[in-house]
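Right, one structure below, let's go through it.
With one protein chain withheld, the remaining protein chains of the complex are depicted in position.
In order of appearance the chains are A and B, and numbering begins at 1 in each one.
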Amino acid sequence: MFDFSVITSWIHALLTSWMPEGLAVFIECVLVGVCLLLMYAVIAIVMIFMERKVCAAFQCRLGPMRVGPWGTVQVLCDVIKMLTKEIITIRHSDRFLYNLAPYIVILASVLAFACLPVSRGLEVLDFNVGVFFLMAASSIGVVGILLAGWSSNNKYSLIGAMRSGAQMISYELSIGLSILTIVVLTDTMQFSEIVERQADGWFLFKGHLPALIAFVIYLIAGNAEVNRGPFDLPEAESELTAGYHTEYSGMHFGLFYVAEFVNLFIVSGVAATIFLGGWMPLHISGWEGFNTVMDYIPGFVWFFAKAFFVVWLLMWIKWTFPRLRVDQILTLEWKYLVPIGLVNLLLMVIVVVFKLHF
Amino acid sequence: MNNDWMKKIPEWEPAAEWSEAGDGRFTVPAERFRFLAERLKKEGGFDFLRSLTGMDWGEEGFGAVYHLENTSTGENIVVRAVTADREHPLLPTVSDLWRGAEFNEREAFDYFGIRFVNHPDMRRLFLRDDWVGYPLRKDYDPSLNPLRMSNEVAKDSTASYDLMPDGSIIRHRNVIFDEGEYVINIGPQHPATHGVLRFRVSLEGEIIRKLDVHCGYIHRGIEKMCEELTYPQTLALTDRLDYLGASQNRHALCMCIEKGLGVEVPERVQYIRTIMDELQRIDSHLLFFSCLCMDMGALTAFFYGFRDREKVLDILEQTTGGRLIQTYNTIGGVQADIHPDFVRKVKELIAYLRPTLREYHEVFTGNVIAQERLKGTGVLTREDAISFGATGGTGRAAGWACDVRKRHPYAMYGKVDFDEVLFTEGDCFARYMVRMREIEQSMRIIEQLIDNIPEGPYQVKMKPVIRIPEGSYYAAVEGSRGEFGVYIESRGDKFPYRMKFRSTGLPLVSCMETISRGAKIADLIAIGGTVDYVVPDIDR
Partner (left out) sequence: MSYIKGLFHGVGSLATGMKVTLKEFFTPKVTEQYPENRATLKMFDRYCGELTMPHDADGKNRCIACGLCQAACPNGTIHIETEMVTDPETGKPKKRLVRYEYDLGSCMFCHLCVNACPHDAIRFSTAFEHAVFTRGKLVKQLNKR
């Protein structure tokens, strides 16, 4: 397996060889930041294209077909359109908060995005409480949504924001519990460590039943966290026209839109990391030839393949089910997911204590 | 009309006069009407107000025509109340006896300026508040109302009128929404109102406290237009009422005109009309399924429904030349004979639709989320359904056997074997299931007819100028979403004196307030979806 730290340390050595260490680190930070944002944008475009095609396929349609072969350039055109559109200011809105809100959402999203270990040696934010950091960073987003709803002086937006607040804060709990279940299994909170320990088998298989339950809970709660699928009440278009971002236009709306899709990717990426072995290739013990072949596939391919598989899974869910009602969302969380999550955590502790895992 | 009532009504009300022309009806002076209405409701058991038509009889004055039905015995009666006062016409309200009258009386007020004493909410229903005059009066001057460019501000209060013993009128101001209420507009531009209908909803958190319906955003004055069109010309407008029941609407109007003319329609035409009506019903119910799914957020099921509706539309288009606006029924026949491929394609459609319906049930009906959201929400009781006159799937979901095809069989419906789908829960899920089961029943009806279409002409030779003998006529069909009736009052001219369409959607919308009170916003969407109104049919 190729280790990208070779490249990064070579760049570091190169920079420090002809400039002071502090400046080198600063330049590296900027470089990493630019790369991160670039990847963020590319992933957003890929995700939007994928959403359109996948949803069309589920709905016996073809999706975008006109611009470029198979409509591949469509999203790029949409991005340009979005960038050039006028940003409308709303009368009687809280101008400062109204303009601030999309940036908070995007900030939370980028911070969480930085935590994803893409390949060996390609971890941007990787420290011993990475899981905590990810959860803390990603939950800033709800503030942005609440602000957006409050400041746009629109009753639909306000209702959407309130729904979103109730929903995201509740589902944070289930996400935490399901990730905690895996943390119990691995006894580490560092993402790179979590991935390393899945070298001999993904946690979904190693932790068998409790891990599987945790995976399902994580998918449900993750879907709710990004306001998608059957949990898209904050922006339920048939009830609240567009929910909290009703009044946003141009790139301000674009930021919400992009953040939503990348958040979906982050949720899938985290699922891939902690349940499906991150960038670890698929190994089946005993099949040596198979395992070496798998090792030739680079880590980031594995990571993206797994993440996009989970994305597809979530899209499949989204494009199948009707939307829940606000009280049902809370019922599902507090009467089903949280108790099951807690019992599952206990189960995992038993499994770990008695060494029942593989 | 039953002979008993011919005797009983003059006994109850000596001032009532019987006139034979057309369907025949009793005439009661306005001041005596209230007593008769009460007795008819309480003692006569006439609990269903089929239609309420405001009228301007010129010299005779203003008034309204009431079509009543006893839902347990199936008896029908027509009563008209007349007031000679052209300056300040007053009629007693019957909105407390039949709640369906509430909107219909507002409509009569809107069109004719008849004020209904004690009606709780005497606002205009369709036209703007600053409209000058009353458009369906025969002496109305259209030049009074130029196109207005100003915004119409929705009022938060309404008026009601009390008649004092000395003949003076007291105007009361009734508050609809208080200052402090959180009022939110659902519509006229809203994805879930299925057209330009507007609800003003007072919320407490997510819970609906009050709901106020505003109609008229797509009002075209079709009834007024009909008064200046010849009978064949009026046919062109019915397709544009309930656009998902074009075939049935036109069938009703043709039936009413044929009834007035005394024309017997050939059996082949009856077969074709019945099959077309049922295809139209399948089309409408598939659209209902799709739109409900979309309103509930299941966008994929929406596409499945639309994909399959396309197949129905293709069949309709091949024979009629139109998809939505078919212009197929004519007076005394149909526009063209069925296409040679018609029978084969209909059979293919039925063979295709059966397994597809199972798929619908798998993807949506059985889904736990859909069930949770639809079951127990928006309950309409049987009494309310009858009182509001909420016919069609909405009424049948509440346990009211209101199918016109069974109550007053027309075309081939008396001779085919089909079940009237009835549920008793009256909630959204029952309303949904009624329609899904009705698709199956429609297919059953078509299957019985499609192989036996008799040979014969598809059009009776009609006179070049059609004049209906003087009198009033009412004919109704079971439209896609309830009883669609046509009321024609003729004075023997080639134009109708008054033509009124009993909208299927207006009673459905009028019961929205009752069934959505206390529900959540998301439920309002589900209720609106399952009640299944079509806005151009409400606004006419």
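Definition applied: a contact is a pair of C-beta atoms (placed from the backbone, for glycine too) under 8 Å apart; a residue touches a chain by one contact, two chains touch by 3 or more.
Please read all numbers here as calculations on a predicted model, not as lab measurements.
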Only one of B:38, B:75, B:317 or B:513 touches the unshown chain, namely B:317
Which of B:60, B:129, B:264 or B:359 contacts the chain that the document leaves out = B:359
Would you indicate which residue among A:23, A:41, A:60 or A:169 is in contact with the undisplayed chain?
-> A:60
Please give every residue of subunit B in contact with the chain that is not shown.
-> 229, 232-233, 235-237, 300, 304, 307, 310, 314, 317-322, 325, 327, 330, 335-336, 339, 359, 362-364, 366-369, 371
Provide the residue numbers of subunit A that touch the chain removed from this figure.
-> 56-62, 65, 316-317, 319-321, 336
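Just so it is clear, only the chains that are shown with their structure count from here on.
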Whole-angstrom distance, CA centroid of subunit A to CA centroid of subunit B, is 50
Enumerate the contact residues on subunit B facing subunit A in the complex.
-> 182, 184, 190-192, 203, 206, 293-304, 307, 363-364, 367, 369-370, 372-373, 520-523, 525
Hey, which residues of subunit A end up touching subunit B in the complex?
-> 55, 58-61, 155-156, 159, 163, 230, 232-233, 236-241, 319-328
